[in-house]
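Yeah, one chain of the complex is gone here, protein chain that is, but the others are all in their spots.
Every chain is named by a letter (A, B and C) in the order it is written, and numbering of its residues begins at 1.
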Amino acid sequence: MARVIVNVMLKPEILDPQGQAIAGACERLGFTGISQVRQGKRFEVEVDGEPDEQTMTDIRQIAQTLLANPVIEDFEVHVH
Amino acid sequence: MARVIVNVMLKPEILDPQGQAIAGACERLGFTGISQVRQGKRFEVEVDGEPDEQTMTDIRQIAQTLLANPVIEDFEVHVH
Amino acid sequence: MVARVGVVTFPGSLDDVDAARAVRLAGAEPVALWHGNPDLAGVDAVVLPGGFSYGDYLRCGAIARFSPVMREVIPAAQSGNLPVLGICNGFQILCESQLLPGALTRNASLRFVNTEQRIRIATAETAWTRAYSADQELTIVLKSGEGNFVADDATLDALERDGRVVAYYVGDAPNGSRRNIAGVTNEHGNVVGLMPHPEHAVEALTGPSTDGLGVFTSVLDHLDRQPEPALPLGTP
Partner (left out) sequence: MPEVPLIDTVATAEGSPDTPQPYAELGMADDEYARVRDILGRRPTAAELAIYSVMWSEHCSYKSSRAHLRQFGDKAPHTDALLVGMGENAGVVDVGDGHAVTFKIESHNHPSYVEPHQGAATGVGGIVRDILTMGARPVAVLDALRFGPADAVDTARVLPGVVSGISFYGNCLGLPNIGGELGFDPGYAGNPLVNALCVGVLRHEDIKLAQAAGPGNLVVLFGAPTGPDGIGGASVLASATFEDESQAKRPSVQVGDPFLEKLLVECSLELFANDLVEGIQDLGAAGVSCATTELAAGGTGGMRISLDKVPLRDHRLTPEEILMSESQERMMAVVTPQKLDRFAAICDKWGVEATVIGEVTDVSSEEHERGGRLVMTWQGQTIVDLPPRTAADEGPVYQRPYARPATQDGLQRDSATHLERPGPGELREQLLRVLGSPGVCDPRWVTQQYDSHVRGNTVLATPHDGGVLRVSEDSARGIALAVDGNGRFSRLDPYAGAQLALAEAYRNVASTGARPLAVTDCLNFGSPEDSGVMWQFAETARGLADACQRLGTPVTGGNVSFYNQTGDSAIHPTPVVGVLGVIDDVHTRLASAFPTSPDQARIYLLGT
């Protein structure tokens, strides 16, 4: 069993109100020096056996069609 | 400017219906060999200057109080 | 013959009963379609109702898009022939299916908002808005947590240029939608997505108005006039 990580983040040009709200809250809590926060998703995908080339291709495919919405999001896949 | 990553995942014993729904969808899409999917959050925190010990302590503090709900979530912080 | 309008129930659909009622009040026969059944039962038009299909897990509409019934809906909608209306979650499913451009994201306030909302119809040239006149204002219900319409500027420019924005919020969009867009259509005008709920404004007893009924009478009118070649909107 292995774990593959898929990180999905909003494209930089898309507004991220959640991230902004968090950055604002950090400031109100007195943490300075934080210039920006962006919130995305992290998926931990457990796969049977060692992840070979085929598995990674499959997971990239899943990320592309299901886990991320390419209109607004970018993604990145790696083995844990 | 540097980027610090905070990953927040549900504690293993907490129900993750979202992850289950995704795993179910993967199967229906014909991707076999995926035994489990868990969905969490990924925060990209931009900090001014190089992140020193104080910054990391601050961000850990923010993660604990704001980004994660320690009742049901675990988190992990690292420099990008 | 009475038109038959399918209303799809996905697991987690909520406003399917309401959409069926609106179809009936408009004078058509509602036909219940089940997400797991890849069969449109020969209906003349399809409504994807509001709700939280698959719990809105992952992203609203992301999982519903891959359901068996959508395998039938998508090509029929793309062909320009089958009128398809997506309301709220249905709109999200249409965007996720890439039948409509853009995406619907978390409200800028980060909170669910339920309000009686004024919208302005921007084009009467779709299968679902021909009972209205362009610029007509309606009061209907908006209730959603992820109704913030986003697309890049080029897409937004093209939508506005081609008359593919179906409705705008009057005043500031309560969810932060770009350019106050409340609904859009595809190039043929047969597929329409609306964030607010016309099916909740069809009876004086329960709705803020009966302004929403026109959406459902529009499609009947549209079907009456068929067959017509489906011309892409914006063609001179």
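By definition in this document, a residue touches a chain if its C-beta (ideal position, glycine included) is under 8 Å from a C-beta of that chain, and two chains touch if they have at least 3 such contacts.
Keep in mind it's a predicted model, so treat the numbers as computed, not measured.
Asks: Considering all chains of the complex, which shown ones does the missing chain contact?
Replies: B, C
Asks: Using the document's contact rule, name the residues of subunit C that touch the chain not shown here.
Replies: Counting only subunit C, the missing chain is touched by 11-12, 14-15, 17-18, 21, 36, 50-52, 54-57, 111-115, 141, 143, 145, 197, 199-200, 203, 205-207.
Asks: Just checking the interface: what residues of subunit B touch the absent partner chain?
Replies: 11, 13-15, 17, 21, 69-72
In this section, only the chains that are shown with their structure count from here on.
Asks: Higher C-beta contact count, B-C or A-C?
Replies: A-C
Asks: Between subunit A and subunit B, what is the separation of their C-alpha centroids in Å?
Replies: The computed centroid separation for subunit A versus subunit B comes out at 9 Å.
Asks: As a quick test, compute the distance in whole Å between the mean CA positions of subunit B and subunit C.
Replies: 34
Asks: In subunit A, which residues are in touch with two or more of the other chains?
Replies: Touching at least two other chains: 66-67.
Asks: Do you know which subunit C residues sit against two or more other chains?
Replies: 58, 63, 66
Asks: Using the touch rule from the top, collect the residues of subunit B that touch subunit A in their complex.
Replies: Of all residues in subunit B, those touching subunit A are 1, 7-9, 19, 22, 25-26, 29, 31, 33-49, 55, 58, 61-62, 65-67.
Asks: Of all residues in subunit A, which touch subunit C in the complex?
Replies: Residue list for subunit A touching subunit C: 13-15, 17-18, 21, 66-67, 69, 71-72.
Asks: Would you pull the subunit C residues touching subunit B in the complex into a rising list?
Replies: Residues of subunit C touching subunit B: 54-55, 57-58, 63, 66.
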